[in-house]
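After this line comes chain A, so read on.
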Amino acid sequence: MADNKFAAYICSGCGIGDKIDIGTLEKIAKKEGKMAEVKVHPFLCSTEGVQLISDDIANEAVTHVCIAACSRRAKTEAFYFPTVAMSRANLREGVLWVVAEGDAHDEVRQEMADDYVRMACAEVKKMKLPEGNPNHGGNKRILVVGGGMSGMTSALEAADAGYDVVIVEKQALLGGWGAKLWKRVPFKAPYAEPQDTGVAELAAKVSSHPRIKVYVGSTVAETAGAPGRFNIKIAQDADIVEETVGAIVQATGFTSYDIAKLPELGGGQANVTDQAGLEALAIAANGAAIKRADGKVVESVVFVQCAGQRDDTGKHLPYCSGHCCATSIKQAMYFKDANPDINTVVMYQDLRVPGMGEDFYRSAQDKGVTFTKGRASGVESSGSGCRVSFRDLILDEDTSVEADLVVLATGQVPSAGVDLEAWNPVVMAADGGAEDAKQKKAEMQKISILNLNYRQGPDMPQFKHGFADSHFICFPYETRRTGIYAAGPVRRPMDMLQATEDATGAALKAIQAVENASLGRAAHPRSGDLSFPTARLEGCTQCKRCTVECPFGAIDEDERRFPKFNEERCRRCGTCMGACPVRVISFENYSVDTVGSQIKSVDMPDEFSEKPRILILACENDAYPALDMTGLSRTVYSAFVRVIPVRCLGSVNTIWITDALNAGYDGVMMMGCKKGDDYQCHFVKGSELAHYRMSKIGDTLTQLGLEPERVVTHEVAITDNTRVAQYINDYVAQINEIGMSPMKGFN
Partner candidate 1 sequence: MAKKNYAFYPGCSSQKGASASNFVTSIGMMCDKLDIQLNEIPDWNCCGASIGYGEGGELPRLALNARNLALAEKNLPGQDLVSGCPACWLSTRETAERLHQHSDLMAETNVALKEAGLSFKGGVKARHMVEVLIEDVGFAGMKAQVVKPLEGLKIAGYVGCQTNRPFGIAGESFENPMYLDKMIETVGAEAVSYDQKVTCCGGALAFSEPEKSQKQIRDIVESAYDNGAEMIVTPCQLCQANVEIYQSEINKKHGTKLAMPVMYYSQLMTVAYGGNSKQAGLDGNIIHSQKLRDIAAK
Partner candidate 2 sequence: MSNQNQQAVARYHNNFLREVEERVEDGDWVKMCMQCGVCAGSCPLGSAWEHTPQKIFMMIRAGKRDEVLKSDAMWMCTSCYNCIVRCPRKLPITHIMHGLANYAHRLDMAPKGQPTRVIAKLFWDNLVKTGRVNELKFSLAMYFKDGFVQGIKNAMAMQSAGLSLVKAKRLNPMEIIGGHKCKDSSGIKKMIARAREIEDRKKGFTS
């Protein structure tokens, strides 16, 4: 490899040169930053400016570029040099636009700019151009677990796009719930009539597709490896078959909430069934009059919506399964279409048929289905049928209605496998040798779907109510296991139309995962990132913090109990790096050193200068853009702060804090995303971990003889540009009150 050559390019445009002495910056870059080349341009992002840099890379063998101009978020098209390592000193949004105007502030403004140049030079010197993970697998096949409507759709979509697919279905036949339906809810205009399910045709297509390999009557006995190189053990009868795949779609669907848990609504009575039970009766009737189990033709039927759902007592399902209103409408039509004289009542609290479902609702009314806004309180047998007692919410009275058959619209319970929240403590106890825990662990593992051999448990982490959903509104497929995507009702309660849409989306994500893995680069949200974590295992103390704290289950433990990185599973957040007490984990372009050296490069005024220095470690996803926008709106904040963007607060290693305090910084502010139930951290736990780690830093501060206020943590949203300036100014005032750090001058 050729020698490193460092060059800095300073832009004097956008007014930078008017307010900041560029000559000083040049000198600093050269003398302190030790840049081989330092060039100034009045308009660096112009074609000529960019050419200047490109030429140096091409002709002068420049390998590391430091650009001192605008924010790293600006002018990204111009400053695109993929063949070199690059750092950016933010002189515009970070200095020019946020430091108060006027001569009185010339000195602090210059000092701030000087420091940012020092920091950018220091950073780039520690950086390496990421070259991508060399140890990646290149398998592009896709495993679909579950052969219902969602799974078959995923399989077919991926196969039609040219990818080989392995589909594993537990039952003896493909089809899932869809195969147990007489008809499905309409999914295109005019949304008026129940439609054929199309399940048989789909199953036939899947079975005969040259790119799809079907395993029925099979389960996944083990999933090992990582995106691009998953090794799957498929259990079929007593045999184990092995397949290698690159990504996984988990479309394992749901089970129906057990009506036996609803005795108050007649669960268990002969003439009370659930929606699945009604489908069976309809299939048996085959278009003719629907008969009860006892053979009596049903002449009146009541559908009780939200049975065991939307429950706020904690006894049943708290959520709404979304599809059941339309499903009951469809089922009521089974009766009306066969005989309009059959009395059909849908008893609802809120009729939930969003979108074009409204047309379906209208169609049912037109067919004479009666909709009653009421809350059922009991179902008891009466005569040859049932009596449903209910509160009529419109007529404001307690009343009842008789019916030959009562259908309870119960909810979807996801088949998502083992709940890791419950799993982890059991494993800990089992690892500690507790026999009952070992037994419980084995018991729990029986319901596992994927049987991942990951350090962090055998299935995908569950979100709310046992669903394997994403927490992110903008990124519904952002699961916490890279290369494994949930689709259909296992992810969220949903109807068939949504499930097929979801399955198509999941198939795309699986394709994307195998493509990314084959290039050795990251998946969402740092899509395309070629850096990956490496560990100097010789320094590792086997403390396991990295394996425990990795939000994505990327790190296993090898036979010697050292961390084993599965780079393809990694999202490049750096949480492991932040966790490591002995600082052996790093990325080529982001490490304890790249940040640490920036911290140390800052020129520290002495105790009597009345110029405090405050380090800000800002999450690059939200806090850093907020700071940029503070600049864009020309909101002023103190020139005593020095901001370093970090991938995630989870990547902040406490050594940076102690380094900063030792170096004489007067305070450290950490700015990250919201934590808690509605966390906004893109790496799930980063913000929370940082808060936790900082809560422990008090001891260190005490040892150093420092006040606890010297380190603070803020939740900053991307829209907080005004608030963030306020935080800074308030903190500077607070530091001034506490006084300068006594640590100055000791290093």
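As a selection rule, all candidates are chains of the complex that A comes from, given by their letters.
Everything that follows uses one rule, which is that contacts are C-beta pairs under 8 Å (C-beta built on N, C-alpha and C of every residue); 3 or more make two chains touch, one makes a residue touch a chain; residues count from 1.
Model, not experiment: these values are computed from the prediction.
Per the touch definition at the top, the candidate among 1 or 2 touching chain A in this complex is 2.
Of all residues in chain A, those touching candidate 2 in their complex are 351, 361-362, 365-366, 368, 370-373, 392, 394-395, 399.
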